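Encoded as structure tokens, the structure appears first; notes follow it.
Removed: one protein chain of the complex. Kept in place: all other protein chains.
This part shows chain A:
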């Protein structure tokens, strides 16, 4: 009786696990098959003869290496710059002695969290075309940096507020200026929060689709999500090759997730609650 009671939750949870994981297996199996007929005749299992041609073809046809590095550098650069700017603002707002102005600035930034960002797609498109940077990576970098600021400020400011005031008193006694205080003392102490914010910002930029789809038209500039959709639209009759493309685009995130799962889960969920 007790044994069956213990097994029942696992049956449901294993069922859920199957629903989550099997689609990935299905894609991996399909990517090893030669063509659509091969998938149709044996949909669930591994093919009798494994072929890696799809991976070679997908890598060449989909230019995955190009999209991958575009996404990587835009994601990292935008995340780093917004963290730098957000950390500077958070430091000024929480640690420097201008309480009234700081309160107003902070409240305004909080307001940004309420604005549904895809409703601003058109005006931002307008700004980009006025600046003449549509179809360059700047058209993604600037909005990505800006979009991440309210969230980053909320997390970083909360963290900096909790640092004890004695630290900076001692540092100022030793002759540090406020900028020196920021660089030498506050930033090193804020590293745990910075890591969290970096992961969330990077994943957000890495996965962003709307702006990347409408602000860039040059194929060589595309990011991975947009590039993959273009690849699907071009080769949507060859599912075996498309599956290989999906594997390529999912694999890096899977590897990062396998290594950093604790930090990612903690960061993403904590961030969304506070935000």
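Heads up, the rule we're going with is that a residue touches a chain if its C-beta (ideal position, glycine included) is under 8 Å from a C-beta of that chain, and two chains touch if they have at least 3 such contacts; residues count from 1.
Here is the rule we go by: contacts and distances are computed from a predicted model.
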TODO: Just go with whichever of "ATP phosphoribosyltransferase regulatory subunit", "Stage V sporulation protein AD", "Sarcosine oxidase subunit gamma" or "ABC transporter permease" UniProt uses as the name of the absent chain.
DONE: "ABC transporter permease"
Task: Hidden partner chain, touching residue among A:72, A:105 or A:167 - done: A:105
- [ ] Decide which residue listed in A:58, A:74, A:89 or A:221 touches the omitted chain of the complex.
- [x] A:89
Task: Among A:149, A:187 or A:216, residue touching the chain not depicted - done: A:149
- [ ] Could you list which residues of chain A touch the chain missing from the display?
- [x] 6, 9-10, 12-13, 16-17, 19-23, 26-27, 30, 36, 39-40, 43-44, 82, 85-86, 88-89, 91-93, 95-98, 105, 108-109, 111-112, 114-127, 142-143, 145-147, 149-150, 153, 168-169, 172-173, 176-179, 181-182, 203, 206-207, 209-210, 213-214, 224-226, 228-229, 232, 239, 242-243, 246, 249-250, 253-254, 257, 261, 264-265, 268-269, 272-273
